[in-house]
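Part of the complex only, each chain left as placed.
The chains carry the letters A, B and C, assigned in the order they are written, with residues numbered from 1 in each.
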Amino acid sequence: MENRNIYTDLALEEREKFEDDVEVKGVRFEENREEDLKMLTTLVEILNRRGEKAMGKPKGKYVTMESRLLREPEKNMQEQFAKRLSGNLREILKEERLKTILIVGLGNAEATPDALGPKVAEKIVVGEGIYCLAPGVLAQTGMETYSIIKGVVEEINPDIIIVIDSLASRNLRRVTTTIQLTDTGITPGSGIGNHRKGINYETLNKKVIAIGVPMVVSGATIVNDTMEKLLGILARAKSPGTLTGIFEAYSSEEKYQLFEELLSEDTEQAFVTPKDVDEIVENLSVIISMALNDFCKEQVLCGKTPSYNEL
Amino acid sequence: MENRNIYTDLALEEREKFEDDVEVKGVRFEENREEDLKMLTTLVEILNRRGEKAMGKPKGKYVTMESRLLREPEKNMQEQFAKRLSGNLREILKEERLKTILIVGLGNAEATPDALGPKVAEKIVVGEGIYCLAPGVLAQTGMETYSIIKGVVEEINPDIIIVIDSLASRNLRRVTTTIQLTDTGITPGSGIGNHRKGINYETLNKKVIAIGVPMVVSGATIVNDTMEKLLGILARAKSPGTLTGIFEAYSSEEKYQLFEELLSEDTEQAFVTPKDVDEIVENLSVIISMALNDFCKEQVLCGKTPSYNEL
Amino acid sequence: MENRNIYTDLALEEREKFEDDVEVKGVRFEENREEDLKMLTTLVEILNRRGEKAMGKPKGKYVTMESRLLREPEKNMQEQFAKRLSGNLREILKEERLKTILIVGLGNAEATPDALGPKVAEKIVVGEGIYCLAPGVLAQTGMETYSIIKGVVEEINPDIIIVIDSLASRNLRRVTTTIQLTDTGITPGSGIGNHRKGINYETLNKKVIAIGVPMVVSGATIVNDTMEKLLGILARAKSPGTLTGIFEAYSSEEKYQLFEELLSEDTEQAFVTPKDVDEIVENLSVIISMALNDFCKEQVLCGKTPSYNEL
């Protein structure tokens, strides 16, 4: 029995459910370490239906850049990370020739941990062939984000869509220290916002690249983790006067029942985020917009770049 | 020879080019004064092609509410003006039965005099049947505002669109003291933003109501007005030693040449706006959003209100 | 052994550590229920040193207004709550005659749950005798908030200071549903911001009223609550094959050790806040600014109101 309250947007964290040395069928996995940036870059590639099932994520590539230095607002550092990010973007899109790019900053500018998308959007240099949108969230517009994007895509017909979004992680340690880049777009249930309909090739008929940073974990995750840790500690502790642990390990179903008892409605409706999230989100928006501005300029300058008005 | 640099978005100001007692063919004109609000409400109705030609604006109704008290941030006053505005809105739409309404706040949230639309948008209470969008401007998105609206309209298929926009006036006295309401939408060349393609029935196939407030006059207008005033003064002044004016009145072509000499490029690219525009724009956004929230709630509650997702 | 990570700014929550029917010496306690607003108003008055010790808060009055309807952005509701709040303010200050009032919106405008103070500040109507400041936080200014306020107080010499701040609660249920009003100002260790030096009569030599709303609970609190609940459940559960509970209740010291093991550094540096905190903080800032604008106008209009420039 899976605990569906303990959600993650990171393919990497789905991979981590398996033991390190287990080979998950249908999934390719690569790691690369870069010492000076203290960065671990991971590629998870889901190759087929079997991989999709095992991972609970759609087929495609997921590149994850992890480094605690992502939190540092140091200009030179920002440029290094931006360079790696645009490099990964180029890598993931290598066969493509892009003449028009639509960048979409998802999320709510008024809620700090959800403001990454809008903050990137306001730093994008638009122009012929480079378009940018910050559609807001359902609570502001009354409309699903998907509908707004769909409408705009029909009108301007971009070669590709790049969406930026705040994600949810399963692990507070990863929050704001990880950038995930994927060519699978965004799938239902994701993130902390309200994008209930997928924003991906299936729904938009355009390739959708998603760049996401985990900004929160759910309140439920903290409760679950605390429960798991505590049960672990107690199971290892010896019962007074006996040689056995205090109790046998709970089954996953028993654990889920316990969890439901422990989780209040208020906690379920809450999220957990670092105290200095405002500074970090600003810093990350600089890195991501730098990478995108470089990437877009380079792409769009290569080919002829018709305005969508000429279409 | 018309001076096209001296632009106005107000039908009322087009009407004022004619003498007060001249009846303009094809144009109906009504005034109503309300003493306690120090408000003059004017209806200009352009009835046919002849009226369109005379006025240089499309056929339809233009209601203008003028009062210097619109600048006062007094709550009771705000409520009075909001009531009149929603009343005029109801009047202009009387035959309609609206189940879904799309409100669009045009303009640039980062430029104070152009921020009226976005500031109204953030105060709209959305919900089933009430949708709201602040699409930004060309310099932020790379896209014409029209394209974004068109796309969204196709997706959610509203019964009506209400756009809010900052306007340009010919007269600094009207800036921030006038609200114009029209059922003709927005036509090219308008306002201070970049809505180069019309946002109206012709382009969207939906009725478009536009609510606008003049927030600026162009730099060119100030130059033109100063020139006109000065030439008037000089023409009336006696030449030394003669009984005639200093010079004969200039022809309109000569005036235009003078004007071109007087207008620098920097002035042409500038606008003129009141020093306290930030407070006034906030105040006006409260009035307009109050009126819209009342109007929308009332409309949408009357009929069945399907979500656009069910369409 | 007290768990100092489990912090609360609410006197009410300190009171709740004691059984309901226990009379805490040196503390007066009153409750009042108002059905139509679903509101419980509580007065905790700490009368003397004995009360201070028991409660861990300084001597003075603490009025708490609790209602889940505080989250509702309904205008009529907002006005009702504002009226109660200004009434409580009048009550707590009844003997005073105020001619000059300094309002200070504490907190970080860029971090949504900490933005309450700045958001109230921007809605205050200033004027002769009514001054307002949003000093920012240490991370923005490099200065302790206290220093900025101290300096301004020396310059303008107000009769009273009213500070608005985001608080930390021990209980997620109270977050955004409670307003605390106290005449004791702000004492070290409080809130989610960085006001390490007290902002109160002792430090400023002026009466300081603090209006606070709990916007977060600490990550540590969620861990602690989960641990407590789980230990409670396990202690009540029967051990397999025996009649006794799984284990004896832990001592508070043992619990604290467990807690330390369970709490990661990341969780310690995190806070927990409702998903829709952006809308709620806006709503609360409307209520509080309404109350303050009414109160200030009434006070300052009563007496002669010299500008501080004349002092």
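Observations
Keep this in mind: a contact is a pair of C-beta atoms (placed from the backbone, for glycine too) under 8 Å apart; a residue touches a chain by one contact, two chains touch by 3 or more.
Treat the numbers as computed from the prediction; the structure is a model and nothing was measured.
Whole-complex copy count, one sequence throughout, 3 copies displayed: 4.
In the analysis below, only the chains that are shown with their structure count from here on.
Taken as a contact graph, with one node per protein chain and an edge wherever two chains touch, the assembly forms an open path, each chain linked only to its neighbours along a line.
Here the largest set of C-beta contact pairs joins the chains A-C. Distances between chain centres, each the mean of the C-alpha atoms, put B farthest from chain C. In this structure chain A contacts its sequence twin chain C using mostly the same residue numbers, the overlap exceeding half. Centres computed as Cα averages put chain B at a distance of 45 Å from chain C. Distance from the chain A centre to the chain C centre is 35 Å, each centre being the mean of its Cα atoms.
Residue positions of chain A touching 2 or more other chains, listed in rising order: 139. Of all residues in chain A, only 108, 110-112, 139, 172-173, 175, 192, 219, 222-223, 226-227, 229-231, 233-234, 239-240, 246-248, 258, 261-262, 264, 266-267, 269-279, 282 touch chain C in the complex they form. The touching residues of chain A, counted against chain B in their complex, run 121-122, 126-128, 130-136, 139-144, 147-148, 150-156, 308-309.
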